[in-house]
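A protein chain is absent from this complex, but the other protein chains hold their places.
And then subunit A:
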């Protein structure tokens, strides 16, 4: 086998001890999708008792590599070895048998089944009378262990759970054990829909899991999570591994530099000191349905308003209520004075039209403006798409390709382009940055500030406290109510967490 990797992996070898302790090892893995080279000969391994952090921009090849580890994709060349045994017919069932599990970025619970039934899918051993009871006990125990005070019932139907709770179930399910062993869990953006509190619970659990001699691969765009929890960090860029070293050897700046896109970080630090805009005309005045006191959300033209608090405490509900109020002509008690567009966070269920091209996915919100007489002009549609491809940097050779030819982060850019390319003066953002890499995030933050400078209003629900830096005001939500309003200068993570857990405003 290639001897080059021994040189490059030296730091890691020292860390994980002898090479024969590897749970999994890939040598020279390659994969193409059409003309796109997703993986260009990657060497990758995970030792036992090790948490490997995997970082890189969207489209760097992280997901493709993980699909190979999980057995859902077969490398075109190169080999896979599990515990130093070369696997010639590696597959999903084989990976299961060997104790390799994964939680993929695209949430995959069956929406029509209950939490317990979803658990049973992964555990054929739960059979006979009372299997539902057994599955319920299994998943509830694991949820209790990872997320104490989770408030999820095993009888809940998956589609009734918020995206954050679905993610919690999915993560907990991956750690449940019946007949197959459990050696390695791949967590692909496990905290993307979790608030800071639950994300902390999960990461603490991962540390306990690894301390028990098991292994974990952690993929996250929140670099702090990777730096703080991984033993070793592997950085990917353009389908290659560009660095692999002990986590201690990295800091935030070195990571960002290695991933590419270093200059951006300083820029945000400089620009974040945004000036309070002139107060423009009123755009939105809304009160959550369960609000009992006089607190209400008020937004003016040119303002960026943050909606904070723990995940699923009524932020999305209020955004949807505002959206519905704008669509309906009836008076609903919510004042909206301009057209509204929404950027979905839950891409698959709220945003993407899977049969359509990238250009069509952008154009749908602006059909009336794309008309030439009665008909939609393909030329204008293409112009709109091309303009936003350049402006927001959608990585594709052809905007007429299907939307699913894009990586997750680029799909999210398409949803931004749809909203920002429309005539909407008010843009609602429903935690839209889940699973988006830091480079893309910084670009979008710039864009949001630029558009706000032109008089657009943004209502921005986010589970990432860092993003609130971009906002002029922040409303903190708890149990469907606004419990605090913070100005930019009062904003700290402690303050938000304190308000989220406190009883009074």
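What we mean here is this: a residue touches a chain if its C-beta (ideal position, glycine included) is under 8 Å from a C-beta of that chain, and two chains touch if they have at least 3 such contacts; residues count from 1.
In this section, contacts and distances are computed from a predicted model.
Novice: Hey, which one's the missing chain according to UniProt: "Molybdopterin synthase sulfur carrier subunit", "Multisubunit potassium/proton antiporter PhaD subunit", "Aminomethyltransferase" or "Putative ribose ABC transporter, permease"?
Specialist: The correct option from "Molybdopterin synthase sulfur carrier subunit", "Multisubunit potassium/proton antiporter PhaD subunit", "Aminomethyltransferase" or "Putative ribose ABC transporter, permease" is "Putative ribose ABC transporter, permease", the UniProt name of the unshown chain.
Novice: Touching the absent chain in the whole complex: find that residue among A:112, A:153, A:349 or A:479.
Specialist: Among A:112, A:153, A:349 or A:479, only A:349 touches the chain that is not shown.
Novice: In the complete assembly, which of A:120, A:237 or A:418 touches the absent chain?
Specialist: Within the whole complex, the residue contacting the unshown chain is A:418.
Novice: Among A:81, A:338 or A:376, single out the residue that touches the unshown chain.
Specialist: Counting the whole complex, the residue in contact with the absent chain is A:376.
Novice: In the full complex, which bits of subunit A touch the chain not displayed? Write them out.
Specialist: 323, 327, 341-342, 344, 349-356, 360, 364-365, 367-368, 371, 374-376, 378, 404, 418, 422
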